[in-house]
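Report on the structure given below.
Only a single protein chain was left out; the remaining protein chains are all shown in position.
On to subunit A.
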């Protein structure tokens, strides 16, 4: 699916090809079921809100042709994957005062997300990396951020509602019980709740009407959790935006990491006394509540099914920066997570680990 999506972003013409049409249909099916809101195919009301969203966006952007409304292609899909729109929106977002409360684009994001139209929400999530990235980096600069905060709070509220505020937990497997993948001498005991070893992936959520500064990282983290859950529907460009911001957030170039033969160890560049060259602008505090969803997203970008070279390059640079930062902060959670990701991505890119075991041995002799 993501393959299709990413490739269709490259074909930036609005002309519909057969392959695009099929992937559009699939996107619809997947997103609607994923959001669990409108299981039926896009109804007239949903397409109405989509058109409304496009109309109001065209008043903000210069080159969104209203003509695309007449396309028989799904307009929400078009919004999500059109590179012209993406680049315009992201350059508008990156303007110095874009986060203000009266910013049109932020308002558009807010309204669009509030439309509860799953596909339109995906369009908002597509720009979440830039919104969250700029937001956190600008906090220290005392720039107006109410617009960004409104969007982030809307996403946070959506997630709080859909989870009913509950924590997301996993049951850590215990090998002394047999499972579908292994046998065990101990008989399976059902409903033995005392033996459950629950681990929290995401703690319970309290409703927040405003962004309290101490909850800022958590609110952005929860928004990133939602982004992660939809990441397979995101165009590659959005994921690359995310990786770029990871580097900015870390405030670390990651150059001092030197690849040993089998290990990723850290070392300073010899003779690089110019420490100030390290990017510090945009460096933010990286508590685990933020780094955990970040690591999950990076894991997908590095080792997920989308084998896009640019994305992998960008993700591995981000991972190096974060690893370097975690070494400087001496943050054990982050060191363990980013270190293992870096090592895995090294192994994945090593050609000797990519042997096709299903290859049929070639021979000139026909044996029967």
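As a convention for this text, a contact is a pair of C-beta atoms (placed from the backbone, for glycine too) under 8 Å apart; a residue touches a chain by one contact, two chains touch by 3 or more; residues count from 1.
The rule we apply is simple: contacts and distances are computed from a predicted model.
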Given the options "No pollen germination related 1", "Cell cycle control protein", "Thioredoxin domain-containing protein 17" or "Origin recognition complex subunit 4", which would UniProt use as the protein name of the unshown chain?
-> "No pollen germination related 1"
Could you tell which one of A:81, A:126 or A:216 touches the chain left off the display?
-> A:216
By the document's definition of touch, the residue of A:99, A:221 or A:304 touching the omitted chain is A:304
Residues in subunit A touching the chain absent from view = 1-4, 139-140, 167, 169-175, 177-182, 188-193, 195-196, 198-201, 203, 206, 212-218, 228-229, 231-232, 251, 256, 262, 266-268, 270-271, 273, 275, 280, 283, 285, 287, 292, 295-296, 299-300, 302-305, 327-328, 330, 332-333, 335-337, 339-341, 343-344, 347, 353, 357-358, 360, 362-364, 366, 368
